[in-house]
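Removed: one protein chain of the complex. Kept in place: all other protein chains.
Which chain is which? They are A, B and C, in the order written, and residues in each are numbered from 1.
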Amino acid sequence: MATETTSGAATTAANEDLVAGTPAPPDPTPEEKTEIDRLYADFDAEHMMPLWTQLGDLMPLTPRPRAVAHVWRWKTLLPLAERAGDLVPVGRGGERRAIALANPGLEGRPFATPTLWAAIQYLGGHEVAPEHRHSQNAFRFVVEGEGVWTVVDGDPVAMRRGDFLLTPGWRFHGHHNETDQPMAWIDGLDIPFVHYTDTTFFEFGSDRVTDESTPDFSRSEQLWCHPGLRPLSQLQDTVSSPIGAYRWEHTDKALNDQLELEKAGFPATIELGHAAIRYINPTTGGDVMPTIRAEFHRLERDVHTRPRREVGSSVYQVFDGTGTFILDGNEHTVEKGDMIVVPSWVHFSIAADDGIDLFRFGDHPIIERLSLSRIQEDDA
Amino acid sequence: MATETTSGAATTAANEDLVAGTPAPPDPTPEEKTEIDRLYADFDAEHMMPLWTQLGDLMPLTPRPRAVAHVWRWKTLLPLAERAGDLVPVGRGGERRAIALANPGLEGRPFATPTLWAAIQYLGGHEVAPEHRHSQNAFRFVVEGEGVWTVVDGDPVAMRRGDFLLTPGWRFHGHHNETDQPMAWIDGLDIPFVHYTDTTFFEFGSDRVTDESTPDFSRSEQLWCHPGLRPLSQLQDTVSSPIGAYRWEHTDKALNDQLELEKAGFPATIELGHAAIRYINPTTGGDVMPTIRAEFHRLERDVHTRPRREVGSSVYQVFDGTGTFILDGNEHTVEKGDMIVVPSWVHFSIAADDGIDLFRFGDHPIIERLSLSRIQEDDA
Amino acid sequence: MATETTSGAATTAANEDLVAGTPAPPDPTPEEKTEIDRLYADFDAEHMMPLWTQLGDLMPLTPRPRAVAHVWRWKTLLPLAERAGDLVPVGRGGERRAIALANPGLEGRPFATPTLWAAIQYLGGHEVAPEHRHSQNAFRFVVEGEGVWTVVDGDPVAMRRGDFLLTPGWRFHGHHNETDQPMAWIDGLDIPFVHYTDTTFFEFGSDRVTDESTPDFSRSEQLWCHPGLRPLSQLQDTVSSPIGAYRWEHTDKALNDQLELEKAGFPATIELGHAAIRYINPTTGGDVMPTIRAEFHRLERDVHTRPRREVGSSVYQVFDGTGTFILDGNEHTVEKGDMIVVPSWVHFSIAADDGIDLFRFGDHPIIERLSLSRIQEDDA
Partner (left out) sequence: MATETTSGAATTAANEDLVAGTPAPPDPTPEEKTEIDRLYADFDAEHMMPLWTQLGDLMPLTPRPRAVAHVWRWKTLLPLAERAGDLVPVGRGGERRAIALANPGLEGRPFATPTLWAAIQYLGGHEVAPEHRHSQNAFRFVVEGEGVWTVVDGDPVAMRRGDFLLTPGWRFHGHHNETDQPMAWIDGLDIPFVHYTDTTFFEFGSDRVTDESTPDFSRSEQLWCHPGLRPLSQLQDTVSSPIGAYRWEHTDKALNDQLELEKAGFPATIELGHAAIRYINPTTGGDVMPTIRAEFHRLERDVHTRPRREVGSSVYQVFDGTGTFILDGNEHTVEKGDMIVVPSWVHFSIAADDGIDLFRFGDHPIIERLSLSRIQEDDA
């Protein structure tokens, strides 16, 4: 344990930028310093650690995330996934050919943010990723391609460009590619959070998927994807959304309708030229899963979102178009497939070129359910 | 005040069917009887009334609704509404050309059940029903016709066969017929309940509708009718559904999908051959309005629902097909447009001929929110 | 059925006070009038009733309760109850020697308000009111006396001056007087509401109480009446409060503490000199039962509450002191034991003489759960 041993100084140094005006107590005498050093060593031996030497790190005035804002390029991600497709088999044990974004600030862990996992997954033609289930909540988002079905508790869900697919905690799921072509998509999970809170459970299922049929729509959609209607056979609310796939045609239409309403003079968008939807659990109207929020944003040509920062971390993927993310003052131009991590309390805004479509997910349900949320709109 | 004055007897008579075995107290002497008569008269003079003479009526073993099961025929309702269309103007003051179902058990009040109002409303070609708002929650359901728009807080909502339309409490609304043809539909409200609880508020609005445009879809649908998606500009939950119209094409598809799933071997219907949806508030997943539940049921050929009774009252309208309602043992054959009232705790089941489509509304949100619900499945 | 038959006029007359400026449609010709009369007769025959002749009564601009503001005097109530004690036995069949307040506006029904039952109950020395249970929610409040135990699902609950006791829906309960002296208290229930909604269920229990012990405190209090503490064995929330008795010593202390805080300069009362508590369900922090709210108010000398009106009906009982109720402008001086009914939307305020203590119950949980609440503070 590495505790500072400058004691007298330590009591103020931790927050010295914050309380510069406060007179420090007198420096300890050499004898006192010896005593203090001994005390700190004794703390160490007894697995104790003083607050006063840690306060500035542990409790700064505002969040100081270790995760950093960072962009991963699709043109980098995809070729590396393809090479993995050639070299690394998929199957029981490794379970998935998924390669995670490892935030440069997070000490070599495969974590996009402290709470979120984001990965590119790659499945070759006719490959199968075997079934398993785990307490972690998961989704897929498809930026391109098709031909894979995710089977969720026996329900085959087609994956197509623009679709957002759920495999909430403890539901068996596997993937199988019915075509000759490989397919790649992104996975989002709460692996870091579940790991951190020691809440992980995992169970292996069938080595192949339990239903190899390839319907255009899942049974979950037949039951649930009729606007404003709920099956009378399904009146029990569920922790996570029962919808297996949120189809691109609906998302696209919802965003276009918002922009059309805006043009007709009615409030519908969140700011001028900025349409957005949240994917929800139809049994509650709330977030799709207890730990993960998912949204889709459409910015029209030349729109620049109002700068803000908020508690909680996000990952974006560009679905279409081009633009610029401004993160704590640094500009990052982005294009289709690029993935951007926005840590907690980072100032951010987004500028569209000819228009940009963005998928976004974040840990905000965690933050909000624990009453830790804050949002700050920056001055114009 | 008409209190019984047979006193000694009265204390047991009220529930005599229930406690036949209990020995009655000795009959009062003539002197006692005189005293008791005087006591009861004094109660009366002081606006007091004993429980023991009222108990059997007030607190029977199970509900004894005064409302009776009854059927109103569309072939009767519609011609009478047409005659009203010829004779009675619509406009400010009378407000609506609506003729209510007056349950024969409810003492000549225009109430379908103690809590529910159900009426046929009729609007001639190019007529306008002026705008107003009230604390009562209202909906329309269209069994035939089209060409009228209901304008809800300025949002024009087209009315077409099979559509279910909302005008929740305190939203301004009016109707205007844009065609040369009359149109009739049914109104459902909580007028009796609001009247009973002394919670009514009413306000007149524009003498004409505030937006005379005739779009195919309302703005509320553009914002809200995308399955599983919620506008990011509308994250505040609302007491009533923000959806102005639930379109027939979605209802029809949802029911067909349930039956298709059932045929493929998956649970989706509430009993074999009986598909059903509940209309919901997408912000909560719950009922569309605080006092009214609305559902749509589809019974396939020859299906006979399992007999049951439940606390709370319902009104059905046949949307299509033919069948039989069995209400406390009495059979009523019904066809398109017919309206059937099912009071609380009446045994009921429904038998389809070649198949029957049924719209239903009821007061069950009141019952459930106040923890007064009971359901009893009859023995097979 | 008594529908008005003046038709043309009828369409405006109903709300004529409201829309005086609207020009009436032309009077019908004699031929038209004959047709209209025939139409209305045909409506009648078919159990239909037009809205336009009913609107003013059914949907006025603000509530027009039939129940009236009224005061019942304890010095009237108690002697009449005593006479009933001499003349009318208590036991199975009549069940309770309770005499209800019958609101003069409510057509001879034993209802204090449309939703609420309020009665004086009287039990002679060593008498027993047998056990039963019902869907109706009930409470007792004790303005004077002691010596009776209410046994609730086998838990004996002592009744003493100032105590507020619960017997929520479907819990068996009986009363037994362990002394030589009679005792009287008030009962409050939702009998009218349960009757109106056809939700009543009733079941007889033991002819005597199932536990004749006479502990000072009930088991429910031992489990639940420790402030801010919840038994780990009782983590399931309950629809109604699990507390059998809210003791006067706690109520009195809570009110005194509020007034003491106010005097020390801290916000605690609802207006100057007006302390008040709500009795709550400790599992939720909400009302004690789904249909009934109960509160206790203490007004210091010369306090006059701010005039207001609110949707929902209330019954007060003076617990101590004297004062004046001002109800729609009429003054009623009141003293210990007097009971005052305040219907929905009646302007009311209360003036204390040397100070007044008031128990209050109302139907506001019904109003609030169904989103029908309104409160209007009158101008000073």
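In the analysis below, contacts are C-beta pairs under 8 Å (C-beta built on N, C-alpha and C of every residue); 3 or more make two chains touch, one makes a residue touch a chain.
Just so you know, these numbers come straight off a predicted model, no measurement behind them.
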Visible chains in contact with the missing one: A, C
Given A:Q54, A:T179 or A:T324, the one touching the chain that is not displayed: A:Q54
Candidates C:D86, C:D237 or C:D302 - the one touching the absent chain: C:D237
Residues from chain C at the interface with the omitted partner, ascending: 219, 221-233, 235, 237, 241, 243, 246, 250-251, 253-254, 257-258, 260-261, 266-270, 276-285, 295, 297
Residues belonging to chain A that touch the chain removed from view: 1-2, 7-8, 10-16, 18-19, 22, 24-25, 28, 32, 35-36, 39, 42-43, 46-55, 58-65, 67, 70, 72, 76-77, 80, 83-84, 87-89, 91-104, 108-110, 114-115, 119, 134-136, 169, 191, 194-204, 239-240, 290-291, 311-313, 343-345, 363, 365-367, 369-372, 374
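Here, only the chains that are shown with their structure count from here on.
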Graph class of chain-chain contacts, one of line, ring, star, complete, other: line
Centre-of-Cα separation between chain C and chain B, whole angstrom: 27
Centroid distance [mean C-alpha coordinates] between chain C and chain A, Å: 52
Residue numbers of chain C (touch at least two other chains): none
